[in-house]
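If you scroll down you'll find the structure; I have some questions about it.
The complex is shown incomplete by one protein chain, all other protein chains being positioned as in the whole.
And now, subunit A:
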Amino acid sequence: MTTTSAPAADGPRSTPLSPGASADGTGISAGPRTNGASAHRSPRSRRSGRTRRRLGPGRLLAWIVMIVILVITLFPFYWMLRTALSSNTALATDPTSLLPVGFSLGGFERVFGLQDVDTAVAQGGSGASITFWRYLLNTVIVATAITVVQTFSCAMAAYASSRLRWKGRETVFLVFLGAMMIPQIFTLLPNFILIKNLHLVDTLLGIMLPTLFISPFAIFFLRQFFNNISREVEEAALIDGASKVRVFFTLIIPISTAPLATLALLTYMTAWNEYFWSLMVSYTDSSRVLTVALAVFRAQSPNTGTDWAGLMAATLVAAAPMLILFALFAKRIVNSIGFSGIK
């Protein structure tokens, strides 16, 4: 009956800066691996009998539908790769071949600025300089800084609102919770003006600052987990004379590795994929992140036609790190999606 407003309230904030995707990261529970913190019941135990039912016509049809959905889901990824490995001239003459046509790594060479202007133009590129190493580096810096600082700062705030005794604890927590309701669209313009007045436009710091220290969702997420850590362990450490600061660093953080890691992964992905805010703040290569660079690359289409091979190579470069990260931690991420407050 505790329908926490979390998933609902959290929509607008949790993907801080990618509209249209703002439901991201919402309603994520601490996951089944977390000490029974969330209300999850093991699904496997209740359903083990089901998977062994024989394959009737209904099930066959269901599988066919599922496979069609999977093809629609995954085909664009294959097409990205197939196009990235093709050459633009061959793409125009043989657009339907399922395999790469006129196999070429030219697209990738253009993306990383390895081709001189003449070659690039001859292969259907725009010839404008585009160096993805730089954007890749910028994105890594921004996403890493946001993830590390935000996770840490929110863990401290969550600890204070879960485990420390002080007046105003509940009030402050409610304020943090209320902040989840503020849609990101509404803070974009004022934040831009703020960043501009701080002379941080077109800097990486300017891009990271608004989400560097705070994500109300992260505080909510971690507080729920901290609340469920056994009090006895903590009390024992305190009796032994450890300070609360020490308890936080040597006890609470190590116990919470799993939810912290899940949260960090989600934060990293959100920061990596963010576009709208970066578009506002970054103007030159010095602060350009991958998403903005992609949009610029796309806008630079040469008159002769879009450089599809180059564009697909670029999208692949931008997406690959997240896909690799996902491949490594798929289970953790997939299991983290669910509702925590509903029972």
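Note that in this section contacts are C-beta pairs under 8 Å (C-beta built on N, C-alpha and C of every residue); 3 or more make two chains touch, one makes a residue touch a chain; residues count from 1.
Going forward, contacts and distances are computed from a predicted model.
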Options "Cation/acetate symporter", "Xanthine dehydrogenase family protein molybdopterin-binding subunit", "Sugar ABC transporter permease" or "RNA polymerase sigma factor": UniProt name of the undisplayed chain: "Sugar ABC transporter permease"
Residue of A:103, A:133 or A:186 in touch with the missing chain, whole complex considered: A:186
